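Every protein chain except one is present and positioned as in the full complex.
Per-chain residue numbering starts at 1, and chain names A, B and C are given in the order in which the chains are listed.
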Amino acid sequence: MISTIKAAIVGSTGYSGVELIRLLQSHPHVEVTSVISSSSAGAPIAEGFPHLMEIRTDLLDGIDVDNIRAKADVVFLATPHGVSMKLAPEFLEAGLKVIDLSGDFRLKSGEVYKQWYQHEPADQALVARAVYGLAEVYGDQVANSDFISNPGCFTTSALLGLYPAVKAGWIDPDSIIIDAKSGVSGAGRGLSLGNHYSEINENFKAYKINKHQHTPEIEQVLTEAAGRPVIATFTTHLVPMTRGIMSTMYAKLTEKRSSADFVELYRQFYEGRKFVRVRPDGNWPATKEVYGTNYCDIGFSVDERTGRITFISVIDNLVKGAAGQAIQNLNLLMNWDETLGLQFSPVYP
Amino acid sequence: MISTIKAAIVGSTGYSGVELIRLLQSHPHVEVTSVISSSSAGAPIAEGFPHLMEIRTDLLDGIDVDNIRAKADVVFLATPHGVSMKLAPEFLEAGLKVIDLSGDFRLKSGEVYKQWYQHEPADQALVARAVYGLAEVYGDQVANSDFISNPGCFTTSALLGLYPAVKAGWIDPDSIIIDAKSGVSGAGRGLSLGNHYSEINENFKAYKINKHQHTPEIEQVLTEAAGRPVIATFTTHLVPMTRGIMSTMYAKLTEKRSSADFVELYRQFYEGRKFVRVRPDGNWPATKEVYGTNYCDIGFSVDERTGRITFISVIDNLVKGAAGQAIQNLNLLMNWDETLGLQFSPVYP
Amino acid sequence: MISTIKAAIVGSTGYSGVELIRLLQSHPHVEVTSVISSSSAGAPIAEGFPHLMEIRTDLLDGIDVDNIRAKADVVFLATPHGVSMKLAPEFLEAGLKVIDLSGDFRLKSGEVYKQWYQHEPADQALVARAVYGLAEVYGDQVANSDFISNPGCFTTSALLGLYPAVKAGWIDPDSIIIDAKSGVSGAGRGLSLGNHYSEINENFKAYKINKHQHTPEIEQVLTEAAGRPVIATFTTHLVPMTRGIMSTMYAKLTEKRSSADFVELYRQFYEGRKFVRVRPDGNWPATKEVYGTNYCDIGFSVDERTGRITFISVIDNLVKGAAGQAIQNLNLLMNWDETLGLQFSPVYP
Partner (left out) sequence: MISTIKAAIVGSTGYSGVELIRLLQSHPHVEVTSVISSSSAGAPIAEGFPHLMEIRTDLLDGIDVDNIRAKADVVFLATPHGVSMKLAPEFLEAGLKVIDLSGDFRLKSGEVYKQWYQHEPADQALVARAVYGLAEVYGDQVANSDFISNPGCFTTSALLGLYPAVKAGWIDPDSIIIDAKSGVSGAGRGLSLGNHYSEINENFKAYKINKHQHTPEIEQVLTEAAGRPVIATFTTHLVPMTRGIMSTMYAKLTEKRSSADFVELYRQFYEGRKFVRVRPDGNWPATKEVYGTNYCDIGFSVDERTGRITFISVIDNLVKGAAGQAIQNLNLLMNWDETLGLQFSPVYP
């Protein structure tokens, strides 16, 4: 029999935090005992989020490590980079399991972190201790850890789509181009012209071209997969929709293979992993087909004319790209079935 | 201990049908043993709905009463009006419980049906046998029936918002105006210029003004509540969004009362009913706050200047307005907790 | 031969201001000589609005009355209420014609202004001097003025839809209910959760119920039309789209008439006025059908069952509801054809 554990969510009023609340509400073995917001402490969570009325009637807590230790066994940090690096050590020291959703512990090189985040890196011993929670790739390591660094949203969609091919040596690592598109919720709940409705609706735009901080995170894992340094071209775009990421990815084949070959390779690689659905040849996923769920769906198109393959990989950025994968990591870390609390169908249409 | 029952869904490739599949997937005591589509029988359900890949791997059945009787205890008819009236008697005769989502059995008067649907009415004995499944109002009757006529989507939002006030005599039944707005999924999956993306996006329009077939359904229930004939003004609009209905409703107060009085009246009326959330004074629900769930949220604004009250009532048209309330009715009919399988949080944002 | 006049736009970086720039760009007799923004003075206008690149290469001016007087004959104030009341007298004194788009000079009663705007009213002599620029109703007064108070967006759609019927005594002024829906651009370019993409997209909500400051503006004109005090119920909603307003309006008929009677009445009332298009019986306008233009389209549905009429009136909130009507007023004031510079077709789809 599985006993229930108690969880605290720091950063409950951001979109990743509020998505953790939604998902954990249905988890059979997790009780959320504290929802925490430094800015709104003392207010009912349902005040700012009326959709939670009568679902959560508690007040937001402030950040008080002693209080949280008394209430919780695991803490989710849905906090911005720069903040997580301050909080994580305190919670770890207090004996809590920590699952961090920020970028602070993802990059193993402090120098690279500094370059892309333009911020001082976290303590390097802590960084070394954090397990990178790309669940379908590093699940074994997650199962033996108490400190998880949850991958970025773009990163998750890109890596799940590319990892098996790079690992198998089927594509040329020097030829990788990732053209990614995200719904607006990826930019968070903070206010800016960049998420003002009238500026985004009926508009499509690119941003942070060749500058996005998920670039080195992608390269770090692809480098591990390839067994040699990988540098990739990465572009991010904003789609006038709320949820969803598609990564359309291009690479040169190292030798002639068909889309069906890739389907087979990926099905073997992800065998037994419920949250990756490899599409049959000629079938490419759309973002809505994973809406509200922890799925990552992947499709392929090999073009004989050019000798290139096109990968399509989609996720819900707030679920598999954030809160859902964090819970999947909790499940792995607890040695539970990784699908616990995450077994719903996509909301369609 | 509750045993599991087996359910069949006729009309599985329409939006109400596919929403029944989504919701029943999480129901602890229902197994969907047959998904049925007369037009696509023999094809995998996941072919037309890739979001169901690896969730449902079965083929669509055709309409074969013997086969369905062998497979199922209850059948949901997510079929158009005119079709349900043919299928329901066959399934009832075969000893199945029937929950019909069409308009065929909602109107007690065949004449009124004919006038608004411009179609011959169903057999009047059957119509009399059907219990009108507005769960929070007629739940007791549902619990003793094997044949439920599930209410319309607009109707549900309008009636839950108006019923207690009319019953209490707090508003003048001759003054009721219902200005309703719906997401596009309410128009179904069939193709028409009326749901062509480029015609609907960045557009807002009214339709069927004073002609919508939900009008007599609303009036039938309000007449029962008022104890005398009620005729209402009803307008429907199409909102450029997929899911959600808001009914903004106006009426004259019969005597001076405050919004807070209405909050109190409604909280008492809906006491113990989890799916109606009465908002506090000064707080009005938005459609996204019930997205993907079976909630109906209601708010009030009394205006002393005009002596009128404005009601705001929101639902997800595919859940509380269709598939969700159908499952709630199944729960009531089985004498289960009415929330079984329907206990998720709204998808927000 | 018509000579060209020079115009300045104060508040050029708000949506009404930037829409004035767009529209005046095509006006054959107006040259925009100064675009003004107190907050961004000195920056190229195309920096914040890249869509204007190579269309306007000038820098934003600050607010300097002497400078503006030297450059311009007419000034448009696309400034918030509270600001216009300070600027208008200075520009008038400097001999400029002034067209104000704020609410500061619309309400003839300072007391009413104070109550609804919760702000001290403008100088009452100035308020008395301002002509209320509802062009199709008060065009004659506009033609003899140098100071126009441009109507609100909701107000314009509501009044053009109701005025002829109230004036004719065909509807009961005590029975008027206005259910209005607006695109998000009506809320301006300022940042708030209320126009955050992820909060608005796939959402529909009501706001300021019975509290919207356009209420007394509507009532003031309807009172003039009826020849006795009119109090109306007015609700505003936010639609997930950028542009467009629909007012769905309800009233009791004073005697039995058909929709066709109303079509005839309105066609006579608006005869010769190009920007009001009265729809034939049974045809109701959608917001997209006036997109980007100065049209107001109006349709009717009389319901014999209830003795009520439903009016549908649509405009583009930024054109007929703001910048377009302001230019129409300039045309009238200059004794030009009122359609000058405003003769384009709706952008459809």
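Definition applied: a residue touches a chain if its C-beta (ideal position, glycine included) is under 8 Å from a C-beta of that chain, and two chains touch if they have at least 3 such contacts.
Since the structure is predicted, the reported quantities are computational estimates derived from the model, not experimental observations.
Touched by the hidden chain within the whole complex are the displayed chains A, B, C.
The chain not shown here is touched by just one of A:Met241, A:Val276 or A:Leu342, and that residue is A:Met241.
Within the complete assembly, B:Asn195 is the residue of B:Asn195, B:Thr223, B:Asn283 or B:Gln343 that touches the hidden chain. When the whole complex is considered, the residue among A:Ser37, A:Thr310 or A:Asn329 that touches the unshown chain is A:Thr310. Across the entire complex, the residue among C:Asp179, C:Glu289 or C:Glu338 in touch with the chain not shown is C:Glu289.
Listed residues A:Gln124, A:Asn203 or A:Asn335: the one in touch with the omitted chain is A:Asn203. Looking at subunit A, the residues touching the absent chain are 177, 179, 181, 183, 198-199, 201-207, 209-210, 231-233, 235, 237, 239-244, 246, 248, 250, 284-288, 291, 301, 303, 305-306, 308, 310, 312, 314, 349. Within the entire complex, the positions of subunit B that touch the omitted partner chain are 15, 183-185, 189, 191-193, 195-198, 200-202, 240-242. As for the chain not pictured, it touches subunit C at residues 15, 18, 21-22, 25-26, 49-55, 185, 201-202, 242-243, 274, 277, 279, 283, 285-286, 288-292, 297, 343-349.
Basically, only the chains that are shown with their structure count from here on.
If you lay the C-alpha trace of subunit A over that of subunit B, the rotation comes to 180 degrees, to the nearest 5. Among the remaining chains, C is positioned farthest from subunit B, on the basis of C-alpha centroids.
In this assembly, the C-alpha centroid of subunit A lies 46 Å from the C-alpha centroid of subunit C.
Distance from the subunit B centre to the subunit C centre is 39 Å, each centre being the mean of its Cα atoms.
In subunit B, 201-202, 242-243, 285-286, 288, 291, 349 are the positions where the chain touches two or more neighbouring chains simultaneously.
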